[in-house]
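Here the structure is laid out as structure tokens; the discussion comes afterwards.
Complex shown without one protein chain; remaining protein chains in place.
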Amino acid sequence: MASIRLTGAFPPMITPFTEDGDVDYDAHVENMEKWNEDELGGYLVLGSNSETAYLNEAEKLRLVELTVRHARSGRIVIAGTGMESTRETIELTNKAADLGVQMALILTPFYYGGKMNDEALIAYFTRVADKCKIPVMIYNVTKFTHINISANAVKVLSRHENLIGMKDSSGDIPQLVNFKSVIPERWNLMVGTASAWFPALTLGVTAAIMALANCAPNECSRIQNLYLKGDQEGARELYERMFPVNAAVTGAFGIAGLKFAADLLGYRGGAVRSPLLPLKDGEKQKLTEILKTAGLV
Amino acid sequence: MASIRLTGAFPPMITPFTEDGDVDYDAHVENMEKWNEDELGGYLVLGSNSETAYLNEAEKLRLVELTVRHARSGRIVIAGTGMESTRETIELTNKAADLGVQMALILTPFYYGGKMNDEALIAYFTRVADKCKIPVMIYNVTKFTHINISANAVKVLSRHENLIGMKDSSGDIPQLVNFKSVIPERWNLMVGTASAWFPALTLGVTAAIMALANCAPNECSRIQNLYLKGDQEGARELYERMFPVNAAVTGAFGIAGLKFAADLLGYRGGAVRSPLLPLKDGEKQKLTEILKTAGLV
Amino acid sequence: MASIRLTGAFPPMITPFTEDGDVDYDAHVENMEKWNEDELGGYLVLGSNSETAYLNEAEKLRLVELTVRHARSGRIVIAGTGMESTRETIELTNKAADLGVQMALILTPFYYGGKMNDEALIAYFTRVADKCKIPVMIYNVTKFTHINISANAVKVLSRHENLIGMKDSSGDIPQLVNFKSVIPERWNLMVGTASAWFPALTLGVTAAIMALANCAPNECSRIQNLYLKGDQEGARELYERMFPVNAAVTGAFGIAGLKFAADLLGYRGGAVRSPLLPLKDGEKQKLTEILKTAGLV
Partner (left out) sequence: MASIRLTGAFPPMITPFTEDGDVDYDAHVENMEKWNEDELGGYLVLGSNSETAYLNEAEKLRLVELTVRHARSGRIVIAGTGMESTRETIELTNKAADLGVQMALILTPFYYGGKMNDEALIAYFTRVADKCKIPVMIYNVTKFTHINISANAVKVLSRHENLIGMKDSSGDIPQLVNFKSVIPERWNLMVGTASAWFPALTLGVTAAIMALANCAPNECSRIQNLYLKGDQEGARELYERMFPVNAAVTGAFGIAGLKFAADLLGYRGGAVRSPLLPLKDGEKQKLTEILKTAGLV
């Protein structure tokens, strides 16, 4: 039975684009080299913050390949290979597996959301887990999918040996407690936003995939380190200091804001792909101010 | 300036699959041959009811090609070629144009829905309309996208010469009146569900793309014919008789129900693609009953 | 069995307040005297637009009494006497009945909305209809209650002899068709917003309670008159002309806007009660402009 214990902060890596809208693979490698020096648990390539919805298959696979090749030795690479159809999810996941990623994070299908009930989601994830060469995790991100997987479905799915965890991006802590109550010990229950990081730590969660880890990876890791060595006050203080930054780069300013923050903090953010819009000057000023207040700039 | 006046009922054509989940192109051609004999305004290939979210590009283009080749002479073929990214939408639309479709129906991008405000949607559709070789229409389908384009955005976009209309699938009649109040005369304001067909006719709408036209095309057309020749009572009676069928094949039973109804009514429905689930026996009985009550079976 | 056939436009009468926030009963009587000269089907006292949520029982009963006394002979007076608890609804309704109102419009209880399922609503309206001295109607207004009564519940309730109709304020025309399909002929299915008035007429609805009838009663009635005498084009044109006014006084500007419009059009609107806020000057200008464009001012 697959057993992997994830720990630490994982960035859902931003995808740099040139002004023309092409993937800037060199910039991605530069980012990885810098993240390799940061404290991180591993990497997620092709997450929501990677603008994966805007990438074609060739771009996806090239990013996977580069990520695997440049990841610091010993760090896990997870790939977000969920598609809408079962067959395409399996195909893409296995291509990513062939390129060397260790795990896949699979989005709940959502376009025909009214039909994605427990029965459909259980059948879907079971089939995917059966047919994929690598362990898979469930990716629950209601903000984008308008689907919220139930604790009942999670309970059933958590018994599948090739399903080894889930990322819940809701930030809903009571829901996290509910999920925790139905899963086996071996399961990796990850939170998917820095807004839930400290509360999740106090509940025994050990890993998170969070946008903020793109631009403030060491702060994300330090919250956990402080907590684990018993300095709960320090952990909470740092979490609260980062909180407005996270709100800004995931909410008000979105991916364009996350990339702008990455640019300011020494990474290669670059342009967003259309139809996302770049930040306006006023937004850049506000975001810079938020980063200053948090002591990041 | 592009000027096309759409009239009549258009089926968002179901995509038949074999039990193995492959596209059954022969069955699609069979359907077209039957629809060619029915009264219809034209065809939509790659709509939501086509399970387009589950088709890869090769499958999409093959369906477009076959549809163009087999469409009855003089009937318009519209293709649903909206993707999440601006560049992919333009590329796919132009490939479809090269295969001979006359118009494209472009879904509002929605994954990063929180950022798809008026400004972003106006920029998106303007860029798409600028770069596409064929006229385009806006596809607003909140049920699937959780995006609802505003009347303000529609007003601005309706001034673009290569944007020639929109399909609003909400079934929201007051919203339809609102859209109507901001668009120019030349615009094609289509409804996207049979539940709004009769009310839309009374408001001057002349065309609809609706799931029900897959399995009951002549009834859909007859509602309009009766209305146009002044038999409003007859039109309303037929609309009300079809109403529960439409509710069943778009709501309770979804695409699997639509395909089952198509099978019963002489078309090739076939299997749905996973993760959609097939109807259960009890559901098939209920749906058969509904079709009987409506006088279709 | 109670049998009342409602026809025409009913204003959910605004409640004038003095600047101090007291009910201005004299202004209410003045309004009634003016409405008595207008073409209307009858009156609703204590509707949502009456700021009923802000009235105490003494104020409510005084308004009921004055309305009954001053209503033009032959015009029906309906009172909105729904409370959250079954016992209070029955008590208030019977007090209003003793004061002479002919019917009661009973809001779906909603505070504990998660528990107001079909079973609870059926039990509630059944008990209320059993115990009230006058016929009652269901008031479904999702915008305020976040409850939407199901067609199943309506079907069951429409068999109760003392339940004689419903007002659906959703403006959702397909839902209206759905309700229509489950009710007996004798039932009064009223729409609750002018945005649905013309479409509802084409579906056979004969009466409406709508905010707009406070300030433009004759226009509301004329839409119906034109429709009934076969001038559908004229009816639709007038409906479309009134549409933006209705959107303004029910949506953007709310009750404060409705009262401002009433003031401009010769009625006594007056202040809203706190916590509602008065219109700002800019809003007054915009609304005046809308009324001018519609030809009302």
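Going by the order they are written in, the chains are A, B and C; count residues from 1 in each one.
The definition used in the following text is that a contact is a pair of C-beta atoms (placed from the backbone, for glycine too) under 8 Å apart; a residue touches a chain by one contact, two chains touch by 3 or more.
The shown structure was predicted, so the numbers you read here are calculated from the model rather than taken from an experiment.
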Visible contact partners (per top-of-document touch definition) of the missing chain: A, C
Hidden partner chain, touching residue among C:R69, C:K143, C:R159 or C:K229: C:K143
Touch criterion as defined above, residue of C:I14, C:A97, C:L121 or C:L203 at the omitted chain: C:L121
In subunit C, positions touching the absent partner: 21, 48, 53-56, 84-88, 109, 111-116, 119-121, 123-124, 127, 143-144, 146, 251, 254-255, 273-277
Absent chain, residues of subunit A that touch it: 171-174, 177-178, 180-181, 193, 195-196, 198-199, 202-204, 232, 236, 239-240, 243-244, 247
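Keep in mind that, in the parts below, only the chains that are shown with their structure count from here on.
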Graph class of chain-chain contacts, one of line, ring, star, complete, other: line
Middle chain, criterion being Cα centroid separation: B
Computed distance of Cα centres, subunit C from subunit B, in Å: 37
Mean-CA-position distance for subunit C and subunit A (Å): 50
Multi-partner residues of subunit A (at least 2 other chains): none
